[in-house]
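Let me give you the structure first, and then I'll get to my questions.
Only one protein chain is missing from this complex, and each of the others stays in its spot.
Naming follows writing order (A, B, C and D), and every chain is counted from residue 1.
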Amino acid sequence: MLSGIAFWVLSVVAVGTGIAVFRVDSMARASYALAVSFAAVGLCLVLVDLHFVGVVTVLMMTMEMAVMAVFMVMFMGMNPALMPMSMTHGTRTPAVLAVGCFLVLGGGAVLVPWPERRGAPVADPTVALGAALMESKMLVMLTVSAVLFATVVAALCLATTRSRYDRFGDDLRSRPSDPVRGGVGR
Amino acid sequence: MTLQAVLLVAAALFSVGLYGALSQQVVVMVMMGLELMLNGVILAAAGFWWFTSPSPDGQVLLLVVITAMTVEMAMGFAVATLLHRVRGTDSADAVTDLRG
Amino acid sequence: MSGVLLAALVALPLVAGALLCLVAVGTAGVLRAAPWLAVGTAALTAAAAVAASAAATRPMLSWAFLPTVPGGEVRLLVDDLSGPVLVTVTVVALLVLLAAALDGEHRPTRFWGLMLLFLGSVTLTVTAATLPGLLLGWEIMGATSYALIGLRWRDPERVRGGQTAFLTTRAADLGLYLTGGAALAGGSGWSLERLPDATGPWVHLAAAGVLVAALGKAAQLPFSGWLSGAMQGPSPVSALLHSAAMVAMGGYLLLRTSPLLAATGWAGPAAAWAGALTTVALGAVAVAQTDLKQLLAASTAAQLGFVVLAAGLSATTAGTDQLIAHAATKAALFLAAGAWLTALGSKRLAVLRGAARRFPLLGGLATIGLLALAGAPPLALWASKGAVLAAAREDSTALWAVGLVGAALSAAYASTALRVLWSQAAPEPGGDEDPGTGTVPRALLLPIGVLGLGAVGLGALAVDDAGPGELVLGGILALGVLAVVLRRPAPAPSWAVHWLGLPRAGELLGAGTVRLADWSGRGDDALQHGVLGGVAGVRGLARGVAALDDAGVAGAVDRVAADTTRAAAGSTRLDDAGPGAAVRAVTRGARGLGVLARRPQTGLTHQYYVQVAVVLAAALLLVLVVR
Amino acid sequence: MLDLVVFVPLVAAVLLAAVDVGDRAARGTWVAVTVLDLALLVGMAVAYRTPAPGALAYERRLEWIPSVGVGYHVGVDGLSLPLLLLTGVVFAGCAVYSLREQHRPRAQAALFLFLQTACLGVFAAQDLVLFFVFFDLTIVGMYFSLAGWGHGDHRRSALQFFLYTFLGSLALLVGFIGLYLAADPHTFDIPELIAAAPLQGSPVAGALVLGAVLLGLAIKTPVVPFHTWLPPAHTDAPAVGSAVLAAVMLKLGTYGFVRIAMPMLPDAWRAWAWVLVGVGIVSVLWGALVAMAQRDLKRMIAYTSVNHMGYVVLAVGAAGLVSGSDAVARGVAVTGAVTQMVSHGLITGALFLLAGVLHDRRDSYDLGSFGGLAAPAPRFAALLVVGAFASLGLPGFSGFVAEFQVLTGSIGATSWAVAAVPGILLTAALLLRAVQQLLTGPTRGLSVGFQDLRATETLPVAGLLLLALVVGVVPATLLGWITPAATSVVELVGR
Partner (left out) sequence: MDYGALLPEASLLAGGVGALLSGSFLPRHRQWAARLIAVVALLASMVTALLALGTPTTVFSGSYAVDTGTAVARLVAAGGTLLVIGLGVEELSGDRRESETYALLLLATLGVVVLAGASDLLVLVVGFLLASIPVYGLIGLDLSRLGAEAAVTTYLLGALAGIVLMLGSVVLTALGGGSTYRVLAEQLSTAPRAAVAFGVLAVLTGLLFEAGAVPLHSWVPDATQGARTTSAAFLTTVPKVGGLLAAYRLVEVVPTGVPVALLVGLLATASMVLGTFAAFAQRDLRRLLGWSTVSQVGFLLLPVAAAGRSDLALPSLAVYLLGYTVTNLSVFAVLAARPDQRTVQDARGLARQQPWAAGVLVVGLLSLVGTPPTAVFLGKLTTFTAAWDGGLAWLVVVAAAASVASLFYVLRWVSELVRPPAGTTPSPGLADRRPWATGTALGCAVGVLVVGLAAGRLLDVLSTGLVR
């Protein structure tokens, strides 16, 4: 019962802040709203015993929104709080499609005779998750490691204009020549 | 709190995210829309896990989705940075050299 | 042995002729020995022909040609029918070639080669006992006649004469293709003597085919028109083509296939009537001519009418006699006409006035020939015509009467010519064709004389067959008409001057075909070019209609042409609406699709998102609805 | 032996393409290889003994893609032997004709040798996929001949040619796949498919598959109304290209009728034979009429090809009208059809080579621009006249042997075939008109100072026409090869 009330409260928060993301007039506020929405969903996860995953979600999104704020200030040179802006290209088609999407998904959610629960949740889902990760779903995690590696490489290649050869010379023997000294402890 | 309710909320989140992804010009804002869609997917996955099959598979899937969200966002930032650096804009609509 | 003879008969002139033609192309000059090579070959051929027809056993030779069908081989045979004709043809050819060699004219090597090729094809035609063999000779004969008539190819008029001759006879020749098909379908095979065995309706088709082909070659109605144009050829060519060989072969074919004609019940009378009517109609044409060669040409058709008449009545012997007698007579006359043409530079009768007086020896020979043509007793054609008419009387009085009119007309045109040749009036100046040489080579009189002898004596063959009544009647008729016409010129029927309009009809037919072809061509362009072609086609059609108006042809032709126009317009429209439109639609559609397919690629990512959403929604609908 | 014949030109082509031997040597090699190949073919023909019905001479069978029933299977019978010989002769003629070619002779030699292998391969193939492989390669080869050595608007013509014929070949492929799937066990092997006749008793599927196959073959043949690619392709092609296109490549389509469509789909063939008869008659008449309207010599000859191929279609169509007709007549029709393929190849090949001379000397095919050509160029004139008469079906030349059998056989099978007979006359008229326009009358226009044929031009043309003459006078050898095969085709259609 209590969980039911909590769920609905969280749902309203999640959806409401979700809508707010595209209603507020600055990107910073939008990112805050998104963070709240994610936090609400993360808490919903906790409600269904997915403590680990729920917490991970909340933490990750908090970090991610922090990064986004930093990103916007540092790279795009804008003061998010002070730049109200309209950033859409018409809203009618997206609105129609979104409503249609909701009708399809919602209709499916309500009308489809979803299967009954198979088996009961284990006592400690986090332990079960760990066990799965290390056994039957080992390959998934192995691949995820490669994905993370690839992401790092690809993102760095795209995001930085200066390569090591720009900094250290073609034979990597020069002193680093950075227009703006950066890094920690230099 | 039933599966249907959870899924309805998830559908709402997904649709709102879709609206954002479709309507926004700025790449970062489109990414937010995509994240919101993923948010809905996460909620649906949790609901499915709890109400239909509380097996480890569902949990791992959740974890994978969250990971995917993270890496996609990281790439999104990288691409947005690239666009800003090379083309001096943050709007996906502003670059239409490639068409036809 | 007999096989060798037959092979020599056919192969000798063909091979020698082909070699001479090759030499002609290769040297581009004149081979001095060519005339005598040709005469020698012809002499050998004639000797072989005599030997073959005199042989005790019937010489036969065959080689595999179309082995799938019985009678598909080329089989050559010398029998009672082909023997005399063969001898006539080869001897006349020898004499004509001799005359050509002696007349002092300068002829290209090609001429001698083509003449020999022609001779070979004729011997092949005469001896053929199967349909493929017949066609082989038959059509090569046509083709070489084309080349001979158009020998002087720098003059388009002469070439056109050859073209008309070839196309008309070839149109008729298609009858033999029908015969072939009918024989195959009727199960009789392609042996000529087995053709009457064809079953059911096929025998009729076979007979019709033969009939059409023969009438075409023999220049019978309604195909007579080509003979007029064929007079463009050199005189020796006319002398051979229109006496013993090409035209005569039409009659010969009917003689050869008279069992087939008889088997149908209708084809024989049809042939007989065609022949009889031709004797009258072309006889009138001959009377109306003002040109000696044209007169002789028309008389050829008319005289061959008797052969065809005889063949239609299965009076093979009478027909053969008429054929042979006519061959000798007509060859002599054409050679004489040619000699005058060379001497006076014209063949118009007005120029030839009194020619017999100027050249009495030649005139004498020509007179014999003309008298024979008139059917004056006791010359050869008198007897043979009598035999034919006797056969006609047995069959039908009407036919007999028409034949008699034809005989009278032949006396009329012969005496018209005689009257002019011996006329005392001053001739018009000649030289309208070539500057006249003013002389006739003496040597030329030898071959003409020999042929004249034939015209006198060959009647002996036929006297037995002719009924005495016909002989008397014919003799009186001929002499009477001669007497009348020599005193007062025969009235020239104006409707017959232009060969009953037959050449003009042929021209119009040809022009209509060409126009039809032009329209088809435009239609095809429309097929190729879609819209542009279609528009051009319509415009071209309009231009065609306008041109037709300008031409202002006679009313009847107008109607025919208008019908054709309508048909062509219809087919163009059809083309435009059918395949043309389809091709056009495909082209335009493909190009349009090319533009359309690029349209979604706007460069705007959010529109790609919309596209994805819409397509996925449609796909979802599909997978949900379809089971 | 057969493999050698098929692949020797290809090997030579690859070598010529790879090694820069110089222009003279390239031309010489081309001639030598084609003559060698022709000699091998003649050897094969001499040693050829008619195999039992359904069997093949010089057969070779190797596995290629066994799991889909595709094999390298080649062999020769009475249908293919004459066409193989024709291919060898025509290509040898083209090689000699090109001895004076100045325009990238090495590449041209390589291309034509490649094309020769492709053409020989089609006639030798006894497997549908192998057939298709070679069939398509001929299109590729001809495209490059057109695009690389053509004149006028040749890029456009080449494009149209490729697109149109490729459409046909894909329709063919679809049909082949249908045959493959219908056969049990699945196979692409031609003799096996003939023996199985897989779609007997299923009229709808049979008709659809036949429709696909026929579409492919009809475009290649070409029959009205699929002929529109042919005239532009011919007009803009080089002389040797035109010769090969008309003499050999059109036969790929008609050969397909007797090799594939008729024996494999007898039920459907019989059901739809009347369509072919109709299309054949229309092609005969339409081709002749349109040819008559042409002012361009090459276009005119191209349209006579439509006319001549129409006879073949008429004959094979008539062969399907089994009920109420005589088997002998149908056999004659099919024999005539195959003879027509050979005959048309010899004669039209020669005519196109002659037309090429006009372009070589004067850059024009326009009949109206010439006149009286017989005076400066007697050899040209003589050969053109002989070629024209051969083409109009004069007895004594191969065309007569073919057309007489086609017409009589078809009339024997159906009296509707009579409608095609006027085509003979139309052809005669149009060829005479063209020849007269070009050769006779006063020498004028582009004819003045026209250089007569050189030896390298005379030899191939005269050779082709001589062969047409030989076939026309003593056809027994040729018919001795064709007749058993044609009879067996007629039997197969009749089952």
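The criterion applied here is as follows: contacts are C-beta pairs under 8 Å (C-beta built on N, C-alpha and C of every residue); 3 or more make two chains touch, one makes a residue touch a chain.
Computed from a predicted structure; not experimentally measured.
Enquirer: Relative to the complete complex, which of the depicted chains are touched by the chain excluded from display?
Expert: Displayed chains contacted by the hidden chain, ordered by label: A, B, C, D.
Enquirer: Quick one: say which of D:31, D:57, D:74 or D:137 touches the chain that got left out.
Expert: Looking across D:31, D:57, D:74 or D:137, the contact with the absent chain belongs to D:137.
Enquirer: Considering the entire assembly, which residues of chain B contact the chain that has been omitted?
Expert: 14, 21, 27, 30-31, 34, 37-38, 41, 44-45, 48-49, 52-53, 55, 57-58, 60-61, 64-65, 67-68, 71-72, 75-76, 78-80, 82-83, 85-87, 92, 95-98, 100
Enquirer: For review purposes, identify every residue of chain A that touches the missing chain, sorted by number.
Expert: Where chain A meets the chain not shown: residues 108, 111-115, 118, 135-140, 143-144, 146-147, 149-151, 153-155, 157-158, 161, 163-166, 170-172.
Enquirer: Residue-wise, where is chain D in contact with the chain that is not depicted?
Expert: Spelled out for chain D, the touching residues are 17, 64-68, 70, 129, 132-133, 136-137, 139-140, 143-144, 147-148, 155, 158-159, 162-163, 166-167, 170-171, 173-174, 177-178, 180-181.
One rule holds for everything that comes next: only the chains that are shown with their structure count from here on.
Enquirer: Report the inter-centroid distance (CA atoms only) between chain C and chain D in whole Å.
Expert: Taking the mean C-alpha position of each chain, the two centres sit 33 Å apart.
Enquirer: Show the residues in chain A shared as contacts by 2 or more other chains, in ascending order.
Expert: Each of 89, 93-94, 97, 101 in chain A touches at least two other chains.
Enquirer: Return the residues of chain D touching two or more other chains; collapse runs of consecutive numbers into ranges.
Expert: Correct list: empty.
Enquirer: Can you tell me which positions in chain C touch chain B when the two form their complex?
Expert: Checking each residue of chain C against chain B gives 598, 601-606, 609-610, 613.
Enquirer: Would you mind writing out the residues of chain B in touch with chain C in their complex?
Expert: Interface residues on the chain B side: 18, 21-25, 30, 92-93, 95-100.
Enquirer: In their complex, what parts of chain B are in touch with chain A?
Expert: 1, 3-20, 22-26, 28-29, 32-33, 35-36, 39, 42-43, 46-47, 49-57, 59-60, 62-64, 66-67, 69-71, 73-75, 77-82, 84-85, 90-91, 93
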